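This report concerns only the one structure given below.
The complex appears here minus one protein chain, its other protein chains still in place.
Labels run A, B, C, D and E following the written order; every chain starts at residue 1.
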Amino acid sequence: MKLIKAIIKPFKLQEVRQALSSIGVEGMTVTEVKGFGRQKGHTEIYRGSEYTVDFLPKTMVEIAVAADRVGEVINTISKAASSGKIGDGKIFVLPLEHVVRIRTGEVGHEAL
Amino acid sequence: MKLIKAIIKPFKLQEVRQALSSIGVEGMTVTEVKGFGRQKGHTEIYRGSEYTVDFLPKTMVEIAVAADRVGEVINTISKAASSGKIGDGKIFVLPLEHVVRIRTGEVGHEAL
Amino acid sequence: MKLIKAIIKPFKLQEVRQALSSIGVEGMTVTEVKGFGRQKGHTEIYRGSEYTVDFLPKTMVEIAVAADRVGEVINTISKAASSGKIGDGKIFVLPLEHVVRIRTGEVGHEAL
Amino acid sequence: MTRSVAGSRWLLAFLPLLWPLTAQAQPAATATLNTGDTAWMITATVLVLFMTLPGLALFYGGLVRAQNVLSVLMHCFAVTCIASVLWVAGLYSLSFSEGNGWIGDLQHIGLRGIGVGELNGRTYPETVFVMFQMTFAIITPGLIIGALVERMKFTAMMLFTALWLIVVYAPVAHWVWGGGWMQKEGVLDLAGGIVVHTTAGVSALILAWFLGPRADFRARIHPPHSPGMVMIGASMLWVGWFGFNAGSQGGANAAAGMTMLVTHIAAAVASLTWTLIEWRKAGKPGLVGIVTGMVAGLATVTPASGNIGPMGAVILGVLAGIVCYFACGLIKQRLQIDDALDVFAVHGVGGMMGSILVGVLGTATFGGSGVTSAGAQLVTQIKAVGFTALWSAAGTVLIVLVIKATVGLRVGQEAEYTGLDQAEHGETAYHLD
Amino acid sequence: MTRSVAGSRWLLAFLPLLWPLTAQAQPAATATLNTGDTAWMITATVLVLFMTLPGLALFYGGLVRAQNVLSVLMHCFAVTCIASVLWVAGLYSLSFSEGNGWIGDLQHIGLRGIGVGELNGRTYPETVFVMFQMTFAIITPGLIIGALVERMKFTAMMLFTALWLIVVYAPVAHWVWGGGWMQKEGVLDLAGGIVVHTTAGVSALILAWFLGPRADFRARIHPPHSPGMVMIGASMLWVGWFGFNAGSQGGANAAAGMTMLVTHIAAAVASLTWTLIEWRKAGKPGLVGIVTGMVAGLATVTPASGNIGPMGAVILGVLAGIVCYFACGLIKQRLQIDDALDVFAVHGVGGMMGSILVGVLGTATFGGSGVTSAGAQLVTQIKAVGFTALWSAAGTVLIVLVIKATVGLRVGQEAEYTGLDQAEHGETAYHLD
Partner (left out) sequence: MTRSVAGSRWLLAFLPLLWPLTAQAQPAATATLNTGDTAWMITATVLVLFMTLPGLALFYGGLVRAQNVLSVLMHCFAVTCIASVLWVAGLYSLSFSEGNGWIGDLQHIGLRGIGVGELNGRTYPETVFVMFQMTFAIITPGLIIGALVERMKFTAMMLFTALWLIVVYAPVAHWVWGGGWMQKEGVLDLAGGIVVHTTAGVSALILAWFLGPRADFRARIHPPHSPGMVMIGASMLWVGWFGFNAGSQGGANAAAGMTMLVTHIAAAVASLTWTLIEWRKAGKPGLVGIVTGMVAGLATVTPASGNIGPMGAVILGVLAGIVCYFACGLIKQRLQIDDALDVFAVHGVGGMMGSILVGVLGTATFGGSGVTSAGAQLVTQIKAVGFTALWSAAGTVLIVLVIKATVGLRVGQEAEYTGLDQAEHGETAYHLD
């Protein structure tokens, strides 16, 4: 099993969710994060002084999936999250050793 | 060492913390997240129109532990976080290669 | 490749970012988290009653890097984040199997 | 004057008389300044300004998404400023100087001729009257903001406001309150069911239709980002509304007292009515619901509050709660018009309803006063409401066309997604960490 | 009249005289309307309503957890509406029409007989008096909300409010202000130390006891979710309180000026006193602390503000700061009663203290006026406070039993954990992203 962490632009969350849902992936956990990268933050100007907001609001989507679905999920996310502009984000894949569903005690693929 | 990520219902956080504390696990990092899964969000109704809040507030607890304590920790969390209802959440276990305690420079198990 | 997760004191974020930037690491994702550990929370007193705030605000910095840069990055973070006081935080290193840059489709080191 | 005759005369009427041929002296005013009336009118003016800043701004600001709240506050604030300047520049004169039945003249342009001691037949200074009426000219376009939030360009909104005040507000204010034809026909509208709520409500609906719905209006609308902010704003509207209605009696007199009382009763009854319906229909009584009911009650009682008694207030309150509740669903769900914050359904429908029903509830039968023949008064009221609605609609269409041809109505798609706060104003509402 | 005699007579007193046998004409009122008094009384009414909406609502709303803030705002708003309607329906008549020493009659039911021009012996319209007193009947049950937050059912709260206004508020208002027995005995209570703060404080304590503590009251209580909101609300209470106290002088007169002054002094002194104690005891001077001190000072000075001078105000301010501070700890820590927002300790204790001490501080020795014999006045005051406290307690017990037997007092455990905003009202306070 793998844990996929995708950092995307916040306004793409809906599209990504729908796309994942259409390939049968319904479970995910979403965190609001701040991104630093090539895409730069912005300045806000108050009373003639510049104030730097150097991070960008981003959304992190974490999805645990069976190893054999990783490619499909990556592609789906990539397509849905892409705007073609800088700052579209990244997808990270981490090994996932074990999963438990708290309610039932199911483990492994059952628990996804 | 392993990194345990548990997604639980927010109001269970206190119980989970106390349970972990009682088995000697004091360190953890907690993030507020939004969950999507089988448990569905809710609608809020304003002036006769339905507004969908499709995520559920969840709490993610991350705990780095020695490999030999993983089973115990999972059981403890499972018990404390369970309400028996849908949406109780999941526990993910990831391999953890290295840990450093910033203050002292200790590494590995020492640093947990 | 590795995913480095550093839990630091929020007011050290600027320094950590600048230090990382000076060794050429510009990309990172930052999350506000609540920490529990040896450093204890505080009490707020209202109208003579004590209210416990048992977590501490912490900042989690996640950085994906090539395996050969891990040591350098850890050292840089350690130095910049250290105040020598309890609660300075921890650095966790996790294996990272795959990275994709959504905009270009680049993968692996290219995508970092 | 029938509507067809009116229609044929108005173009003529507007032009030649704008500048008074002879600066007529005001009829010798025998009134002297009364400090109690003056104290109350200054206070009432403050209260009505408070309704817009920050009352209405918060009421509206809490209803939108967090990424657009500042743009709403900005709109309300900027509208206040632009309306104030235009009022002083010429709109007060157009609205309240003599002119003809359709529009005032320009004798008071730039407040010419309004000296410190001028009473103009009132018991309080004309400067205070100018200010009091200015706060109405501020809040009326302010109400329209509710229809255009989360997608209209700031420049377009400003241009709209300026033109709308000239084309719609000033004439209607003149007709009803400034000595114009409706006033001469005996229309009853103490504090603006016609001048304020009908004009703003109808124009809001038309504007919303031209703007088109917000990006995700059909798929999913977002809940109010801060119901608490909505409630704070609504509370300020409630307390300020006493300035609005009781202030419209022009003094600290017995009529102001009764107006205050019936205004309050209608608000309380409408709140409870709305809440009960919502409780039944949606399963739970909500905060946004109860305060919306209150606003509906106040909008509805406004035109009638000078003529009804407590019984009339209860009736209007109940009707406001019921009719405005269902009007919201009708516009948004059935007609699928994204009048985002329900300006037409709450203010427009309420204001029109109250403006018409005062014809009945102002009779002694219902504990009212000032209406002797319900039938005749109803005709007068309906004609006035109908004509004002048409005028507002036509004026709005005209202005929208001008804006479309010049600065454009709507922000780009990306700006809408990012939120207007960043895109239009370069600011972020909540930096909480 | 001794308490035992009172006890035996009241049941009789309440019943037969409710409906006036002959609709007595009011004694010929020679007063004429004074516009200055009217201007001030309308303004004072607006200020007192502003105290509840949004003042008190924010003061209380900021003190609870984020998941319950909307329910607090909702409670305050709904109480305003229900109290308004009941006041108009019959409570005004029960409180302020003639009746007997225990309760008014029903001659003004539905505001019957209160015409536009009616002065009823005052210098401002009776409609304004109805409104002014209504705002007191709103805020008094509003205060009780502080005791029941985060766990009481909305239906139960509404039912409680309605019954409590009938059983507790209207009679006590009649005794002290409506010509009832306390007034005849010469009780001093300008603006409601007895009628407002004793009744609300005692009832809050009893209700909190019956409700039981919030889920985690013993293990860990949660800090105020928004001290800033608390401060905003408190500030509005401060400015509004001038309407409350100075408005209770019934006109824009010299007495109102002095009342304003002593009210302000007590508030400022109590704030600083509280803060100094907190600074010493808790190590830091906090915002919630200083504003709580202010509210304590205002509650304490309220009954006395018509009779004391600046020196008396300083004394009451110091006492309010000290006594109310320690009362908070006493109730919550010692007695372990979860009067969540300290209604009894702050309002009840303060109000009772001020109501008693006016008997001393109103003497010329302390720069006061209106009290010639401190001893006799003290007896009168203590008797009135004591009897009112007992009546309030008994009334509350009765009502609680009714509610327990019908709709039930408390929400379920899950609702309490989730928060009342979602569970009871289906809303979320902060959608900030």
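One rule holds for everything that comes next: contacts are C-beta pairs under 8 Å (C-beta built on N, C-alpha and C of every residue); 3 or more make two chains touch, one makes a residue touch a chain.
Owing to the predicted nature of the structure, the values given are computational and were not obtained by experimental measurement.
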item: Contact residue for the chain not shown (choose from D:82, D:237 or D:371); value: D:82
item: Residues of chain A (touch criterion as defined above) contacting the omitted chain; value: 44-49, 51-54
item: Hidden partner interface residues of chain D, rising order; value: 33-40, 42-43, 45-46, 49-50, 53-54, 57-58, 61, 69-70, 73-74, 77-78, 80-82, 84-85, 88, 110-111, 116-118, 124-128, 130-131, 134, 154, 252, 424-433
item: In chain E, positions touching the absent partner; value: 34-37, 39-40, 43, 47, 65-66, 222-228, 231-232, 235-236, 238-239, 242-243, 246, 251-258, 260-261, 264-265, 267-269, 271-272, 275, 282-288, 290-291, 294, 310-311, 369, 430, 432
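We adopt the following convention: only the chains that are shown with their structure count from here on.
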item: Set of chains whose contacts include both chain D and chain C; value: A, B, E
item: Chain centre separation in whole Å, for chain D relative to chain A (CA means); value: 46
item: Length of the line joining the C-alpha centres of chain A and chain E, rounded to whole Å; value: 53
item: Numbers and ranges of chain B residues touching at least 2 other chains; value: 31, 44-45, 53, 94-95
item: Chain D: positions in contact with at least two other chains; value: 222-224, 282-284, 286, 288
